[in-house]
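Yeah, one chain of the complex is gone here, protein chain that is, but the others are all in their spots.
Order of writing sets the labels: A and B. Residues in every chain begin at 1.
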């Protein structure tokens, strides 16, 4: 037992906020661990969009205190053969269907262990055919928050599903190609170019580079929004650790017509 | 006094999340019971839609731990003669205007008692003319969560308003007629046919049945989403206890053009 005074359970789902689904999950978390603080990451993930859920998890999970339980239910395969799993890292616990939504956790946390959830005495009965978020994943997240150790829920496994996350690749001596991972409410375009790498390039005063996003050329790397001129499209180190493209008090998405997965080219002269 | 260490108050309203209304209600719940865990069921109920609020309550309330206080404010008659009430069942407390929104609680919980709320020393003053959710219902929910017994808020009454909830009826020897109660974010159509009844029919291997929804014929009763072929429209036992119509990784609402209250016919050969 490893219970904590102030357990936190976060939630990512594609259930939206108009249906009763999220509340039913919270009911079963609180039944297992009445003192859990519940933090919604987002329930507005597009239906069945595992990659979008993985991005939201990646962009937020590491800011939470140690021992936080991250519950992620994007589950198009509910009722089928996909396994329910727990991933345990040095700092966090993750609960999700084994469909790749936890890929970022495997990548960024170094050592981890994965357990298949089989101990159905923790589940809510009867188990519905369509909503394991409520009947399987939520109670397990609650009992983990309560301090039950992961190995109590089932056998350790070594082959969890990992998604191939979109990576920047070198296309030629003078060109890298990446992609837009996410477009936020402000129309900022979040790419998969690591901000730390670009900052080194900028610091070194490298003679000339430009990004190309949907035929829009971006050659300014700004230090803050307020350094940009109104209406200017620029690159900046974003808060998720990636290069973002923004328009000051405007929308880079509207200006470029870029969409999620749009290609981003980085050209060096 | 019957206070609990970890009181829960749930909220259903038609106030949305853009206005300050829900937060003001939470302020007054927390003033009465600072340790209350607040769980939003939904605030996206269509304006003044009591039946829709009742459905959300029905689909979620019974998953919460005993002693949970369910606060439901769809209140088109605010400021008029409708009474504020508390309903006390063996497991739960409900607070709402007496307009039928608690109808499912009367039906599914067996024994219950109803109290008219008249003890205005519990109210927030001054009482506004337009927002009893904040000034009447929220503080009462907070004090109930704190452990004040329902009879302290006013006299017991015997005639709370009950809505006639849509029921399946037998139309002929070979036909039952029901309706769509709710359409969820995924486009699943939730009917009012009890899933348990249909499962008995299916288990018995009854020779032939079909559902008709907006002229779409549905004759497959699937055990899980993954048993269905992509694009197939099928019936399944849903997580709310009713038969649902779904398309695997698609939208049954888009396919059938069904709406809430659309008729559902079940034909036996």
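Heads up, the rule we're going with is that a residue touches a chain if its C-beta (ideal position, glycine included) is under 8 Å from a C-beta of that chain, and two chains touch if they have at least 3 such contacts.
Nothing here was measured: the structure is a model prediction, and the numbers come from that model.
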item	value
Chain not shown: contacting residue from B:70, B:124 or B:248	B:124
Omitted-chain contact residue, chosen from A:125, A:185 or A:204	A:185
Touch residues of chain A, complete complex, unshown partner	5-6, 8, 10, 17, 37, 39-44, 56, 59-60, 63-65, 68, 182, 184-186, 223-227, 236-240, 244, 246, 249
Touching residues on chain B - with respect to the absent chain	14-24, 26-28, 30-31, 34-35, 38, 47-48, 76-81, 124, 128-131, 134-135
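Just so we're on the same page, only the chains that are shown with their structure count from here on.
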item	value
Distance from chain B to chain A - Cα centre to Cα centre, in angstrom	32
